[in-house]
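Missing here is one protein chain; the remaining ones are kept as they sit in the complex.
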Amino acid sequence: MAYEPQKSDNFTFGLWTMGNPGRDPFGEPVRKGFTPVEMVQELGKLGAYGVNFHDNDLVPFGSSAAEQDRIVAEFKTALSDNGMTVPMATTNLFGHPVFKDGAFTSNDSRVRAFALQKVMRSMDLGYDLGARVYVFWGGREGAEVDAGKDAVTAIARMRDGMNFLCEYSKSQGYDYKFALEAKPNEPRGDIYLPTTGAMLGFIATLAYPEMVGVNPEVAHETISGLNFYHAVAQAVDAGKLFHVDLNGQKVGRFDQDLRFGQEDAKNAFFLVRLLESYGFTGMKHFDAHALRTSDRADVIEFAKGCMRTYLILKEKAKQFDADPVVQEILAHLNTSGDAESDTLLDGGFTKEKGDALKSRVFDVDALTAKSLPYEKLDQRTFEILHGVA
Amino acid sequence: MAYEPQKSDNFTFGLWTMGNPGRDPFGEPVRKGFTPVEMVQELGKLGAYGVNFHDNDLVPFGSSAAEQDRIVAEFKTALSDNGMTVPMATTNLFGHPVFKDGAFTSNDSRVRAFALQKVMRSMDLGYDLGARVYVFWGGREGAEVDAGKDAVTAIARMRDGMNFLCEYSKSQGYDYKFALEAKPNEPRGDIYLPTTGAMLGFIATLAYPEMVGVNPEVAHETISGLNFYHAVAQAVDAGKLFHVDLNGQKVGRFDQDLRFGQEDAKNAFFLVRLLESYGFTGMKHFDAHALRTSDRADVIEFAKGCMRTYLILKEKAKQFDADPVVQEILAHLNTSGDAESDTLLDGGFTKEKGDALKSRVFDVDALTAKSLPYEKLDQRTFEILHGVA
Amino acid sequence: MAYEPQKSDNFTFGLWTMGNPGRDPFGEPVRKGFTPVEMVQELGKLGAYGVNFHDNDLVPFGSSAAEQDRIVAEFKTALSDNGMTVPMATTNLFGHPVFKDGAFTSNDSRVRAFALQKVMRSMDLGYDLGARVYVFWGGREGAEVDAGKDAVTAIARMRDGMNFLCEYSKSQGYDYKFALEAKPNEPRGDIYLPTTGAMLGFIATLAYPEMVGVNPEVAHETISGLNFYHAVAQAVDAGKLFHVDLNGQKVGRFDQDLRFGQEDAKNAFFLVRLLESYGFTGMKHFDAHALRTSDRADVIEFAKGCMRTYLILKEKAKQFDADPVVQEILAHLNTSGDAESDTLLDGGFTKEKGDALKSRVFDVDALTAKSLPYEKLDQRTFEILHGVA
Partner (left out) sequence: MAYEPQKSDNFTFGLWTMGNPGRDPFGEPVRKGFTPVEMVQELGKLGAYGVNFHDNDLVPFGSSAAEQDRIVAEFKTALSDNGMTVPMATTNLFGHPVFKDGAFTSNDSRVRAFALQKVMRSMDLGYDLGARVYVFWGGREGAEVDAGKDAVTAIARMRDGMNFLCEYSKSQGYDYKFALEAKPNEPRGDIYLPTTGAMLGFIATLAYPEMVGVNPEVAHETISGLNFYHAVAQAVDAGKLFHVDLNGQKVGRFDQDLRFGQEDAKNAFFLVRLLESYGFTGMKHFDAHALRTSDRADVIEFAKGCMRTYLILKEKAKQFDADPVVQEILAHLNTSGDAESDTLLDGGFTKEKGDALKSRVFDVDALTAKSLPYEKLDQRTFEILHGVA
């Protein structure tokens, strides 16, 4: 079992991942990050499908058109030479001080306008490079001082921005799908629309909800201690899983962006099983970076590890689904007790069914008595996951 | 300023709040909880508007029709005698062992059918008593062992249940508004649709989304460390704030259901200001209980304190909005930098506006230079809140 | 590889673990808990070493002396018949309403005196049954309202209680070791001395610190998101690991007391490796309970699972330590760069060494350049743990 990534695995990395130089709030850079061209070369060798970028990962803020053209040409050559693609693009609306109090939710209309311009230009760039999913992560769209910004107004401004950009995409003939990425906090004390669920709620208020889905990220949901597998399941249920950001994170602390599977391998397992069993065809994007202790050789190990871990868990999912002990327990759990209930529930409400159900006499003790061997099942899962089943 | 509750304040309490006898996972009851009739009497004197209940708060599980009739008649008399109402009702789908693995999301169709029956009957009871908002809190709709229940299926079953009950409500001619209440965990390890945002996303997938809104609860959102004011703001923005549960909670621990304002008074302040400034006309429901150290006299203090705190914060909100220092800062913050941006942003996208915006030259340094005196504003807020401004 | 527990594994269970009937704050009991005698029988068959108890797990609160004698006699017979022991005992100072505001830290001297009496009697009982470790978990020693109890005074009262009981143990000729168990919250909003570290600090202020150590619990440290392996390492370093409570817990929520290894198997692995490699000879106590969904058969699976998981992780630890890739990386990491530094650091400070060190010229760039392949190491750990290395 080689766990060698294939193009068909749809594994991608952001340019900011291997590009990360290991700077943090308490310390200076520790290594030379991989340049975009270097990343394309290295990831091509490792079997990744493609790379993603924020505009300024590729083209520095304030570059001239000529500089941009030169950079993009060189990058396209590297992509082509290494059999790599750019399936997703996004905008950096958080790094420059102009966005220090948000982009779409800034109280200053000039900043909101500038943010829209930056996205439009970045959408053009991304489309040109092949991206068909456009991610929005509003890192600065939040507050530490709720006195300063009305949250209802902020959310309305976020919607105005999204609607404007949906129209822009349509007017350009771009067939972008937009994927909204939630995060509860950091760099802001609190970020608006802090969970994947909140983003799904927000999408329902947009002018073109069919264009817009979500990009859930392991670390972001996990910071709040929420079950990431559940969050992605809701997105799948809603038909809104357009992209997924895979990494690792411990609950209740700063954004770690660890290697996929580094923490809570069990939840990662259920996530992989979900993606595989529901036939997710989008990109599996490793939005992570190597530890600050890593040098460039260890950054390569990090990238390989992300992909290997996914493939290991994918194999575990197959083994789990085929395991006779698991199968027996799941069959027991999922056997409905009676056809009458199935009939009443199937196909929705009618007056007759409602009447029948309301007057039915249930044997509550019998229902209560059904065994639910979850300890046994979870222990079996542990043993399959740890290779001793 | 007496901070005396008025009927027009729309303050309500669940029967389980003053009824709570102070039992917890590590200890036995410490006091006799107030009976429904006692609560109606006491709260009537204190100026509350009404009480809410789960079916089994009023009518014990398994009561005969005759017992129910007797209990309801006595309760109606108490309501009438004390000038109290029942604006909201809900169903206990978590206390009895039959629901130990969920109600609407149980793998067992009999349990799902029984849950629907229990809700239908409870809706009848609630409607008869005057309730026009029906709350759903699915305390057992979750898992500790994700191997045992497919989360996508679970969410689909939740939807089936809600759709069925919407139809039932319509078929009965009830004009109920449904309010979904999220909680991230406890009593389950993880509960599906764990945040108010997730509920808003779920509502968008229902057959009758217009009938369904949310009932955000301070404690539930706060367990995950999310900003409750932001969560309610999203509900307001979406037109979905049908009810609100007020209490107190420390982040990242068991469900405390503390007195409103007991923790994070600042967030409570922004919440009250939001409810007041956006004209929320629904019920302000104190879904809290007195500490286990309290005797019955202190339970009364608890109930008074919930309402007093709301009224104190309401007054603070007025003072804040009238404060000249605050006004000056907010005026500065909200002054848009230029008419050109306003024009571009107002009224949505057109091809012409898009072109104009994309080619506009922004003075980024000027935008960046605008001062944002949030420290000053937050300090002023602190001083207003603490009565020293 | 059978993962069959042996007596030499020193696995114990509290009577409250399999005895738990599945009640929680939102629901009623779901099963008949195992009685003390049943537990001794079942655990004897499964290979456990012994059981532990709070006084009232065995002898109900308020029992007469005659009742106690009868219960104890029956229990001793069961122990003897099943080859089981009682290595640890403790006191229930949290269940009865008299302790609703604490025992040793109550503001009421009568409650403090009553608590001491209860412990003395329970120490007698435990000693008679063979216990030589006595655990203190002060579940109610905390507050929700810091206005009501001075925290400095509370800690001083805790010390007075511990000193009193140390003296009592000595006066009786008991050779008890006391093991203090910390928890950050639940059932109190905040519990004093909330971490294993805080307990170690507190021990240093006692009259007989040599008699007193700690009983760290996975779930309790994990509620606060602290690294349990680190906490136990500190206890080992201090020579204070007298007992250990093994279970599982997700960060930042109510006390779950899950099956050992159910959450964060990686941290559990480092814990097991620590206990094994540092030759911990105390009891490995599974202070956990089956899920509320479990029936009695599944409770047995739960108990078996706790022990199997430990043994699986113990085997993984051996494999990890023997793995050539791991060995190579650790050898690289632990190779000191030069003898001069070793010499300066070995054996502590002298004036000469201080002078030499202060004036030494370091090649900081060379030190910085040393590679730290932690990504590679952690990925290898993942693969060993998951049985694919």
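Labels for the chains are A, B and C, by order of writing; each one numbers its residues from 1.
In this section, a contact is a pair of C-beta atoms (placed from the backbone, for glycine too) under 8 Å apart; a residue touches a chain by one contact, two chains touch by 3 or more.
Note that the coordinates shown come from a computational prediction; the quantities given were computed from them, not determined experimentally.
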item	value
Hidden partner chain, touching residue among C:Lys76, C:Arg132 or C:His230	C:His230
Residue, one of C:Glu181, C:Glu263 or C:Asp378, that touches the chain absent here	C:Asp378
Per the touch definition above, residue among B:Arg23, B:Lys76 or B:Lys376 touching the missing chain	B:Lys376
Absent chain, residues of chain A that touch it	22-30, 94-97, 99-101, 139-140, 144-145, 184-187, 189-190, 223-225, 250-256, 258, 262, 291-293
Residues of chain B in contact with the chain not shown	1, 3, 30, 225, 250-253, 259, 261-266, 290-291, 293-295, 297-299, 301-302, 304-305, 308-309, 312, 316, 368, 371-376, 378-379, 382-383, 385-388
Touch list for chain C against the chain that is not drawn	96-98, 100-101, 107-114, 116-117, 120-121, 144-152, 154-156, 159-160, 163-165, 167-168, 171, 184-185, 190, 192-205, 207, 209, 224-227, 229-231, 233-234, 236-238, 252, 267, 270, 274, 278, 320, 326, 329-330, 333-334, 336-338, 340-342, 344-345, 348-349, 351, 354, 357-358, 360, 362, 364, 367-368, 370, 372, 374-375, 377-378, 380-381
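Convention: only the chains that are shown with their structure count from here on.
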item	value
Distance from the mean Cα position of chain C to that of chain B, given in whole angstrom	38
Inter-chain centre distance, chain A versus chain B - centres from mean C-alpha coordinates, in Å	29
Per-residue overlap in chain C, given as positions that touch at least 2 other chains	30, 225, 250-253, 262, 291, 293
